[in-house]
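The structure that follows is given in the form of structure tokens.
One protein chain is absent from this view; the other protein chains keep their places.
Read from first to last, the chains carry the letters A and B; within each, the first residue is number 1.
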Amino acid sequence: MSLCLSDIARAIDATLSSEVSGVEIERVARLSQAGQGDISFLASAHYQRDLSRTRASAVILNAEHAAQCPVPSLVVTNPYLAYAKVARLLHPVPVLEPGIHPSAVVDPTATIDPNACIQAQVVIGKNVRVSSGVTLGPGCSIGDDCEIGADSRLLAKVVLGHGVRLGARNLIQPGAVIGSDGFGFVNGDGRWLRIPQVGSVSIGDDCEIGANTTIDRGALEDTVIEDGVIIDNQVHIAHNVHIGAHTAIAGCVGIAGSAHIGRHCAIGGGAGILGHLQIVDGVTITAMTLVTRTITEKGVYSSGVPHAPARLWNKQLASLRRLVKR
Amino acid sequence: MSLCLSDIARAIDATLSSEVSGVEIERVARLSQAGQGDISFLASAHYQRDLSRTRASAVILNAEHAAQCPVPSLVVTNPYLAYAKVARLLHPVPVLEPGIHPSAVVDPTATIDPNACIQAQVVIGKNVRVSSGVTLGPGCSIGDDCEIGADSRLLAKVVLGHGVRLGARNLIQPGAVIGSDGFGFVNGDGRWLRIPQVGSVSIGDDCEIGANTTIDRGALEDTVIEDGVIIDNQVHIAHNVHIGAHTAIAGCVGIAGSAHIGRHCAIGGGAGILGHLQIVDGVTITAMTLVTRTITEKGVYSSGVPHAPARLWNKQLASLRRLVKR
Partner (left out) sequence: MSLCLSDIARAIDATLSSEVSGVEIERVARLSQAGQGDISFLASAHYQRDLSRTRASAVILNAEHAAQCPVPSLVVTNPYLAYAKVARLLHPVPVLEPGIHPSAVVDPTATIDPNACIQAQVVIGKNVRVSSGVTLGPGCSIGDDCEIGADSRLLAKVVLGHGVRLGARNLIQPGAVIGSDGFGFVNGDGRWLRIPQVGSVSIGDDCEIGANTTIDRGALEDTVIEDGVIIDNQVHIAHNVHIGAHTAIAGCVGIAGSAHIGRHCAIGGGAGILGHLQIVDGVTITAMTLVTRTITEKGVYSSGVPHAPARLWNKQLASLRRLVKR
């Protein structure tokens, strides 16, 4: 696959630095690695040094840096966004042959759109509805009564528990589990009694769920992920959590039951969010922070501790302990 | 499925607030959402406001709140426990057709009880013994020499390594891995040499293991999970850990090798427990705490830091650093 540079310029509304013709672009690459047929980008002044030496066939950058560019450039206001768009043109999602692989096991009551692609070893339960353009990767397991919206892609070995609803254009990475039972128990006489989790999980459109991430079904109502939410790998989302649209959640985050997170939030890696609290829209939580109370104001919140040499850190801890003794 | 309210009252030993007849209950629901055919509960004064406005067909509550209830009520001493019992009556575990799905691959030396249900794409190794009432969900992989006790349910894509022993009535959520090799290596001349992990994993009765949780096999003896232990999602349990009966472990916890945790403990989400230490019975560890030494007294232990506005938190960290310089 290759695209003509002037077509790329037009597609991303960029100004071509000079009249060029016949420049064919095949791949994206970083400035320092790019060669013939590659398009690169300068999104941070940090990489400015690489610009003057690049051998890319073209570079996406903003007007400020255009003069220093030794090769044809595409001038835009947001080079990183423009680069993402070009990368999507050059590396589109592979189109798979629709149909149901003979090794898949599909319940006769399921409705599979003829334009869906059901790959090897998939298991599909009763009354499942799979829309057009959907891909279910090798070994996916889809519980009874699930609905999977148009053009959603589930990569290998994704598990959906029963009754999970996915909107359109979602991308679910391998090993994710959506709709496992919530961790709901009551203690009677020292023993844990499981409480049936009768809700399910409802996911909007254009979401991404990371590899081996788990999202539990609700206890009474559904766990809800709104449109455009992006979730990284190894994240744990407990029952009845609600995540507002366009929020981003980095790897290894754990969110306890019934936490309600606003729209356009950003949750840093390894953060923990306790249950039954609210976080308003536009909040940023930095890495490894423990959120213990409701957050009512937009802003950045932290409790992660940056590393230090162990000897120094141990002294700091000792000082902290002495504060109390005094 | 529906149950008569007076039958429910009898099943949970509750006092019906008034003579009612012909009230049929189909579902559980929260006070504010409940309608005709729903039973709800009041377990916390926090939701008292919802009680006066509820349209549930009945409410489970304690004597103190009975007078304020606008609909028939079931008076008990522990409403949440009673609600759990009612939910289990109304939403029983679905009974699956016993038998072995034709797509399953079962070694001829395995013994599968005729009352077990082996679903699609399951793989069962040599000399495995599966008891009556067991369900193995789609895509489970059971290693050689495993034993699975009566009425245990493994949901989709659970992996058991060889020689794992599960007792009765366990529930294993999708993607859990039990019996992976422990992380046992010795360093010789700067290179890591794997030490064979010749133990396995032994799990008692009535345990729950969460989605994508991993439990490693022992180095020499078994890793042990006693009866009634409940473990949430994304938990990591290393080789030769021992977890006492009826302990609860929340999501994202990591427990290092040979840690010995007592009975009736509660480990908060994201906590880390170092290896080769003991924790006595009845200990509570709060969220994101790092347990570094043996705990010999019952009680609550913490080291998690609650979030603060990032600016303020950075000042606190700077103050802490200054303590050492002084």
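Simple rule for what comes next: contacts are C-beta pairs under 8 Å (C-beta built on N, C-alpha and C of every residue); 3 or more make two chains touch, one makes a residue touch a chain.
The shown structure was predicted, so the numbers you read here are calculated from the model rather than taken from an experiment.
Only one of A:Ser6, A:Gln48, A:Asn62 or A:Ser103 touches the absent chain when the whole complex is considered: A:Ser103. Touch with the chain that is not drawn comes from one residue among B:Gly22, B:Pro114 or B:Gly188, which is B:Gly188. When the missing chain is restored to the complex, the residue among A:Ser2, A:Gln33 or A:Gln68 that touches it is A:Gln33. The hidden chain makes contact, of the residues A:Cys4, A:Val20, A:Ala66 or A:Ala156, with A:Ala156. Touching residues on chain A toward the chain that is not drawn are 27-30, 33, 78, 80-81, 83-85, 87-88, 90-91, 101, 103, 119-121, 137-139, 155-157, 171, 173-175, 206, 208, 210-212, 228, 230, 232-234, 246, 248, 250-252, 264, 269-270, 287-288, 304-311, 313-314, 317, 320-321, 323-324. Think of the hidden chain as still there; on chain B it touches residues 103, 105, 121, 123, 139, 141, 143, 157, 159, 161, 175, 177, 180-181, 183, 185-188, 190-196, 198, 212, 214, 216, 220-221, 234, 236, 238, 252, 254, 256, 270, 272, 274, 285-286, 289-293, 295, 299-303, 305-306, 312, 315-316, 319-320, 323.
Throughout what follows, only the chains that are shown with their structure count from here on.
Averaged C-alpha coordinates give centres for chain A and chain B that are 27 Å from one another.
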